[in-house]
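What follows is a structure written as structure tokens; I'll ask about it next.
Missing here: one protein chain of the complex. Every other protein chain is in place.
What follows is subunit A.
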Amino acid sequence: MNRQSNLYTIIYSTVLVIVVGVVLSVVYQALRPQQLENIANDTKRQILASARIVPQDGQTIADLYSEHIKDSYIVNAEGQKVDSKVNPFDVKVSLEVKKPAEERLLPVFECNTPDGMKYIVPVYGAGLWGPIWGYLAFDANGDTIYGAYFAHQGETPGLGAEIEKPAFSGQFEGKNIFAPGGDFTSVAVVKTGKEPADRAWVHAISGGTITSQGVQAMLLNSLEPYAAFFRELLAATPETNMTASIRADEGESNVEQ
């Protein structure tokens, strides 16, 4: 058969595409269960990492997760638990953050740690090149951040990608998302010399300005709907006044820096 003829070319490309298509779908189907399990395990690892729980040798993520995460549920913007058929673990945060606050499904994971019970919530936003996301663990007072975990899809290595490093996420430990007056303020991500006096802040990554601003916007947008939920926890905490005074002290030391 003439290899330059149109018929040969059409048959050749058709056969090639069908063969490649079949091969790819077989590969996809064969590997899918394993991939889904990996993705679920990775999400569990991220949730636990925000509560400073890291698997030691010999521990599997799945075991560690069922050991520490005692309860998970979905709340709405009024802070009430929603009786939803969706598993909190399966809520697509990437889609929820685009909805108006009152329509969002807000997953909360209750996590037992050596330092007591923590509330873990997911955050999701945009960096410079693609999505950034993370999990924040809050103390039982619903105000103080116990730990933070951030991840990104493709931020610049050495610049924006530094948000996943403990050097950045560790800064969030001990920060408060409510101002002393009780207003929801989130946490600011700021340059040295631009530290605000009236709200908690962390230092941005030099050279990673857009990603740092993305983190700040992500926290504000993702945490704000939780404000009612956290405010109830804060009100139920007996030593609220004490934490408020500690916070005022911290505010001053922040200014001095």
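Note that in this section a residue touches a chain if its C-beta (ideal position, glycine included) is under 8 Å from a C-beta of that chain, and two chains touch if they have at least 3 such contacts; residues count from 1.
Here is the rule we go by: contacts and distances are computed from a predicted model.
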| item | value |
| --- | --- |
| Protein name (UniProt record) of the chain left out of view, among "NADH:ubiquinone reductase (Na(+)-transporting) subunit D", "glycine dehydrogenase (aminomethyl-transferring)", "Heme exporter protein B" or "ABC transporter permease" | "NADH:ubiquinone reductase (Na(+)-transporting) subunit D" |
| Residue ranges of subunit A at the interface with the undisplayed chain | 3-4, 8-9, 12-13, 16-17, 20, 23-24, 27-28, 31, 34-35, 38-39, 41-42, 129-130, 153-154, 156-159, 206-207 |
